[in-house]
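A protein chain is absent from this complex, but the other protein chains hold their places.
Labels run A and B following the written order; every chain starts at residue 1.
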Amino acid sequence: MQRFLTAFWIALLAFGNSANAQDSDLFPDIPKALYELETPHPDDIRINHMNYLRHDRDATVRLGDRGIEFSLKSCIDCHAVRGPDTSFVTIESDRYFCKACHISVGINIDCFQCHNSRPEAVDFSGLFEADASGVLKAYLEEISQ
Amino acid sequence: MAKTMFSEVKSTPQFWGTLVILGAFVGAAAMSVLYIEKYGHIVTGMNNQIVWGLPHVFAIFLIVAASGALNVASIESVFGKADYKPASRLSSVLAIALLMGGLAALVLDLGRADRLIIAMTKYNFRSIFAWNVLLYTGFIGVVAVYLYMQMARGIPAIWLRSAGIAAFIWRLALTTGTGSIFGWLVARSAYDAAIMAPLFISMSFSFGLAMFMLVSTCTKRLTGQGFNDVLRLRMARLLGVFAAVVLYFTAVQHLSNMYVAEHWNVVKFILLNGGIYTQLFWIGQVILGGIVPMAILFHPSLARKTKPLMAAVLLIILGGFAQLYVIVIGGQAFPLDMFPGLEVSSSFFDGVINSYTPSIYEWALGLGAVALAFIITGIAIKILRILPEATSE
Partner (left out) sequence: MKLPMVNNKKTDPTDIGRRQFMKSGAAMVTVTLAPGVTIMAYGGSAESQANPATRWGLLIDVNKCTKDCDECVTACSKENGWQDTGNPETDAQWIRKIDLLNPETGLEQSLAVMCQHCEDAPCVDVCPTGASFKRPDGIVLVDKHTCIGCRYCMMACPYKARSFIHEPVTDQKPYAPRGKGTVEGCTLCVHRVDVGGTPACVEACNTTGNGAMIFGNLNDPESEIAIQLATYASSAIRSDLGLNPGVRYQNL
């Protein structure tokens, strides 16, 4: 059963680019990335990200290559998800980018036993300077819907 | 000589009862492992100073005993002593079972036991540890083939003998490898010695035969099947010789270390002022685990009686355990000598004798591994024709 489900999800994810699949209730609700990508992900990122990660991980750890494309740190930075309290959620949350998907396929990854699941303290103070109260109010309204 | 007939053991309440008790130990071990997995090794007595603890003492004991347990079969097929035949199948089974128990303890104590697949797919061939993983798994395979040949009908004698020789050579390599795990550690003055390999071989002969006699006596009690007392007496005398050899190599180990200037302190630590380790060495290993059982085993009448004989066997097993405890943990308790001649101190326990108190979880894991080995043996003698049929002597 587990096998079958996984296969099903992979098929769905592989063809998930079509709008229909995304709108399907079965498709996992994947939070959006924070930033635009300069070079887009390869088409097979959904099914092959672990292989890309593994390959580039060895390049960094073993050879000291710091210019890798698939850096786990970068995924964490860009695919960070905000919780209701506006701070980034950790892997504990079901909304966490990597987890949102993996839950539905029944996969448990150990990466975040070591890798911090939240981005490096990024300076977002600027976001609030402009009109902190207004932005926050709008934001809170939005999530309360 | 009459042909020996082998059969599966009959179900007796005692037999199943014993398996259930052993199963409880395995269950306790499983729970400890899950607990350690969840909270980390902080719940054990091990720390950054004593990095290998009680589970390793159990694991190494079982692995060393496993290769020795095969000796009974080797005596029959390699050295052609036909009267050992009734005991030979059990010898092979016990060798496999003890090794599996030892490996289980070793693997379940890993910091990341969940990464076992990495341990089995990635090898660093410069590591004696990696070679040991291959030696251990290979041993199970070689002995399994050998056991099959012992049991199958119509196998030519030469095949059986070749398989026996292969298994015998393999077991020597295995024990050498296990001893070399320590012999390779140049940084630690307690281990850095070539004598470790022959010492471990002598230990395997002794512990293995003791385990075999313990198990065969118990299975005879529980099932009524086994071999006769004449054979058992011969084994008892042999065990006495092996125990003497272990004492001899231990003496050589410490005497030769005394001549190496930088090892003098660690010899003094083990033999004179090491507290618990000195006590375990003299009382546990030498007196109770060596001299007392030897006196029983060579005694004209005592060695014939089951109770004194079993006492001697148990003493050898406990003495062996004490010996490994002194080697594994005593060797780590003695601090690294980074700055010879200087007094050192730091926040990281440099220059101090390290302390270790095993936790209940480590005991549970270790005893569970022993129980697992016995359960595997029990199941094997239940489903395979391992033990000779009960004869009316």
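Throughout what follows, a residue touches a chain if its C-beta (ideal position, glycine included) is under 8 Å from a C-beta of that chain, and two chains touch if they have at least 3 such contacts.
Keep in mind that what you see is a predicted model, and the values were worked out from it rather than measured.
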Chains on display which the left-out chain touches in the complete complex:
A, B
Among B:R188, B:R304 or B:R385, which one is in touch with the chain left out?
B:R188
Touching residues on subunit A - with respect to the absent chain:
22, 29-39, 57, 59-71, 73-74, 76-78, 81-84, 86, 95, 110, 113-116, 118-120, 122-127, 129-130, 135, 138-139, 142-143
Residues of subunit B in contact with the chain that isn't shown?
39-42, 47-49, 51-52, 110-113, 115-116, 118-119, 122-124, 126-130, 133, 181, 184-188, 332, 336, 338-339, 341-350
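The criterion applied here is as follows: only the chains that are shown with their structure count from here on.
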For subunit A and subunit B, what's the span in angstrom between their mean Cα positions?
50
